[in-house]
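I'd like to ask some things about the structure below.
Yeah, one chain of the complex is gone here, protein chain that is, but the others are all in their spots.
And now, subunit A:
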Amino acid sequence: MNCIVIDDEEMARAIIEKMIENNPQLQLLQEFSNAMQAIKYLNQNEVDLIFLDIHMPDFTGFDFIQTIKNPPKVILVSSDKNFAFEAFEYECIVDYLVKPITEDRFLKAIQKANSTQLSPSSTVAKPVTEDNANEFYINIDRRLIKIEFATVNVVEAKGDYIHIKTEGKNYIVHSTLKKIEDKLPKDLFLKVHRSFIINTKKIIDIEDNSVLIAKDVIPISHANRPELMKRLNLL
């Protein structure tokens, strides 16, 4: 079985790597210290088995599984026994290893992985977060929430957080304006102020130094005003 290891802790990756080396049934393709790198890899490579840490910064193992379509077999790894019940709600999770992993327990997990058959087309994991033209995902309380670009009115930076105001709901996310700016389609969104990105299709009216979007008056900085005016279909 071709496998990958995802764990932010180098020691944990080294231990699993050693156990994989000792097992002729397994071939380690790659190891990752964060989930996003692994998602990119899975988009281009076929993998039979993932050793997946539950606790990673910004992304739990469960978030990861929910993010990929048709996940391959997954062996969850954690220092905590408390997630075992939740783990087996996912068909792709074939076993749950508690750190520090022993070789005997590792072998049992591999036997389980070998004897488990997943539903059809389970060997290709396709991410839904990237390369998607209509939406993006935000991580709130360890849940990934889908937001369609067209529903976003305004994004405002407030300290270490950004406020995403949509047609139906507002969200507060620990991130930066720069990060979300990179995710948003440039033909629809424009940074009009150091703290604001707006959906230009949602502008109701414009005064000298501000725009009205829904009920919010958004300031426009002097430097960003020319670009905004260029985007408008002025009579």
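Here is the rule we go by: a contact is a pair of C-beta atoms (placed from the backbone, for glycine too) under 8 Å apart; a residue touches a chain by one contact, two chains touch by 3 or more; residues count from 1.
Simple rule for what comes next: contacts and distances are computed from a predicted model.
The complex includes a chain that is not drawn, and of the options "Hpt domain-containing protein", "HesA/MoeB/ThiF family protein", "Branched-chain amino acid ABC transporter permease" or "Substrate-binding domain-containing protein" the UniProt name matching it is "Hpt domain-containing protein".
Although one chain is not drawn, the whole complex shows that of A:Lys40, A:Lys99 or A:Lys112 it is A:Lys99 that touches it.
Contact with the chain not shown here comes from a single listed residue; of A:Pro24, A:Pro57, A:Gly159 or A:Pro226, that residue is A:Pro57. Think of the hidden chain as still there; on subunit A it touches residues 8-12, 14-15, 18, 55, 57, 79-80, 99-100, 103.
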